[in-house]
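So the structure is just underneath, and the comments pick up after that.
Note that one protein chain of the assembly has been removed; the remaining protein chains are unaltered in position.
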Amino acid sequence: MNRRFLKTCAAVLCGALVVAPAACTPGSLGGGGSDAELVFWCNNGYLADFEVRLAEFTKETGIPVRVEGIQANSWGELVQQLSTSAYSGSLPDCGDIATEAMASLVAADLLEPIDSYLARDEEELRDVIADMEPVLYNAHKYDGKMYSLPTTWNNMCLYYNKNVLAAAGVTPDDPNYPHDGWSIENFLYCCDKITAKNVVSGTGNKYGYKIQNQYFLTIEPWLNAYGTSVLTEDWKDTNLDGQAAKDCFSMLHGMLNNEDVTKQYSPKFGGTAEYDLFYSNRLGFMANGLPYVYNLYTGGFNNSAGNVSKLKEGYDVVSFPSVDGKVHTTIGVGACPIFKTSEHKEEAWKLAKFLSGKKFQTEFMTENLWAIPVLNSAIDILVQKGFFPENGKLFAESLQNATMVPAPTAYSAVELEVRRWFGGYMANTDGFTLTGSGNNSLETLAKTIRGFLGA
Amino acid sequence: MAAPKKRKRYDNIGYLFVLPAFLFFAAFVLVPAVLTFRLAFYDWDLLSPNMEFVGFDNFVKLFRDEQFTTVLGNTAYFTVITVLAKVGLGVLLANFVATRVKGKVGQFIMESSLFMPIVIPMSVVVLVFNKMYDTEFGILNGILRLVGIDPVGWLSDPDVVLNSIIVVDIFKGIGFFFLISLVAIRNVPKAYFEAAEIDGASKPRQFWSITLPQIGGTIVFLFITAFISSFQIFDPIYIMINGMFGDTKITISYMLWQQAFFYRDVGYASVVSIVIFLIVMAMTLLQFLLPKVLVEGDAYEA
Partner (left out) sequence: MKRKVLHYAGRTVVVLVCIVICTLMLFPLYYMLMSSFKTMEEYMQAVPTFFPHAFSFKGYSAIFEKIDVFGGFFGNSIYVSVLVPILQTAVCLPAAYALARLRFRFRNLIFVLFLSSMMIPGQLTIIQNYNTIAKLGLLNNVNSLVLLGIFSPLCLYLMKQFFSTLPRELEEAGKIDGCNALQNFLYVVAPLSAPIIAVNLILCFNGVWGDFFTPMIMLKTQRSMTLPVGLTVIMGALRTQDPTVLMAALTMTCIPVLIVFFVFRNKLIAGIAVTGIKM
């Protein structure tokens, strides 16, 4: 018994001691593992997709890529993760980064400008660049230097549930029915008709719209609807204490508190995911960009599994209502910047070109629906797809009058502060006011933001 | 007569035995703890190479922080209720199972069902309850709707949310307290109970006068263990609340995480962690010292 037990222990111990150091090689997140292996960061949700697509890249160019999915609930958190990686010396070579994070990264001097690469490969890239809208192409220009070609972009619009509107008695010939360029009054009318409590005993409530406390999803688009924005166009000052912003906020506040249109902050209700409500035909409008098209399609919304026309019968997209009758939207643009610390910049540049290139955009992006492709030819393909909503052309056309999401260097701080005030104001927390100059008033918020911007 | 070999005074090989453990202890417990005390006097964001010495600024900030008062209040409320509930219910249930439930099968079923939530990871329990508490699609509100009562905002109503989390914690933790009490009660000599039966004492009386005093030491241990774990509650707060209610409903562990890893104000976070340490240390010391004080109790007056 002794010997056998001892032998077992020894065996187990040896096994463990062999496994542990072998696996203990520092940094599964090192910048560039083996020869010319690229490390590419992306969001958790797209890890699987990127792995598949970038395998194609490896097949074409022979450059291996290791994709790491990062868990970050906001772009501010992603910047934090990157800073920590910079600290521990394990930055990626490149990654899928959006507008919101770019300014901070540029300011932290982590990114490599690509002007020289662009000039050198001008011939090769001519067609691709010609296939993009200029506003997208110039999205990642900071202080006159280009830091990345655009790879994807996203906008904000409203998804509306046709079943819910029909059940509320709002028919398509009603002037208040959702249509591009519709007014705030139209929108409130629809919401009013939809919201009803306990329609039939045992069933749940129906809501018009659900207000969230999100920067890109809620606050900025609604400010755009009122013709304003969190920051001025040059991102050096804020508009939050302007009259338009005040009108916008008080409208949202009224929607929540007076008209029972949405239950996000009402103490008794709220907290349910808006997608779930929309899916079960209990929410009239939900705000998002392209990604929900994917979810509604793969989730078989409106019993449309195997029959995509039922999808179109169930929902469509419309622009945010606006004060001036025009289509307004907020946009963010994706990038694939190269990090200064990368030891494989040439290879990383090849990867960046691949992501903005015709093959990736027209073949892959039109299937994965992470975001809107930047190449017009790809967008044309996308709009033709069977599962695409009828008014899907909105996704591309809204670019005309779009506002880039304000993302200054101090993006994290600004976003946090704005959301903090918005949350307190909407929940009627003491001290959070629209007027006056108390600690948590709109005026103080504007002052704080000016402080962050160095204005 | 055995040849008197001079015994070595010390088995110095003991150092070798202890070395690996001590290395890990030093590297991941001792040194970090000491460094944290030092860090409380600096201003650092975990990343820049420079730490700025600020003396007692962080401590002063803590005393002046209104949010800290709220946090302490929430933590105190949560701790008191869960401790009383877990220990109280644990002991009562243990007594119930030990005295009223006859037969191996019955005891097996009760033990297993009360103990099962312990082995399930906390985050699984929290995620399931998250869905059960959902205002529109959760089963709890579903049952309420079925009987015609208005649904409750379990996780969205600021007055209710801490209580919802208390329920989750009790659900997860009760098995441990139940089990320890059960073992302790089973260890009480049957002779006492038989004597009491003969004297005509009722079951509740037996519980009060025999069981409780006999397991007094265990109960003290349970109270203190419950306190230490409840005080440091983090997982449900992070998963279920996570930033709603503008930080008015968070507890002290969450505040630590928030200051250290979200706002990156590491010096300030270190002060918070020192506060946590002091309170936990006080409680642990109490646990070691109290038995010596309480060990002579009524139990020994037959």
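Order of writing sets the chain letters: A and B. Residues in each chain are counted from 1.
As a convention for this text, a contact is a pair of C-beta atoms (placed from the backbone, for glycine too) under 8 Å apart; a residue touches a chain by one contact, two chains touch by 3 or more.
In this text the structure is predicted, and so the values were computed from the model without any measurement.
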| item | value |
| --- | --- |
| Interface partners of the hidden chain - shown chains only, full complex considered | A, B |
| Selected residue (touches chain absent from view) among B:60, B:80, B:149 or B:281 | B:281 |
| Given B:142, B:158, B:213 or B:243, the one touching the chain that is not displayed | B:142 |
| Touch with the omitted chain, as defined above, among B:62, B:81 or B:101 | B:101 |
| Residue touching the undisplayed chain, where the options are A:60, A:127 or A:276 | A:276 |
| Touch list for chain B against the chain that is not drawn | 9-15, 17-18, 20-22, 24-25, 27-33, 35-36, 39, 46, 93, 96, 100-101, 106, 109-125, 127-129, 131-132, 136-139, 142-143, 145-146, 171, 176, 179-180, 183-184, 218, 221-222, 225, 228, 232, 234-235, 238-239, 253, 256-257, 260-261, 266, 269-270, 272-274, 276-277, 280-281, 284-285, 287 |
| Touch residues of chain A, complete complex, unshown partner | 1-2, 5-6, 9, 12-13, 16-17, 19-20, 23-24, 26-30, 44-49, 68-72, 81, 84-85, 87-90, 202-204, 273, 275-276, 279-280, 294-295, 298-300 |
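Quick note on the criterion: only the chains that are shown with their structure count from here on.
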| item | value |
| --- | --- |
| For chain A paired with chain B, centre-to-centre distance based on mean C-alpha positions, whole Å | 39 |
| Complex interface listing, chain B residues touching chain A | 46-47, 134-137, 145-146, 148, 150-153, 155-159, 244-246, 264 |
| Complex contact set, residues of chain A against chain B | 80, 83-84, 86-87, 201-202, 204-205, 263, 266-272, 276-277, 280, 282, 420, 423-424, 427, 429 |
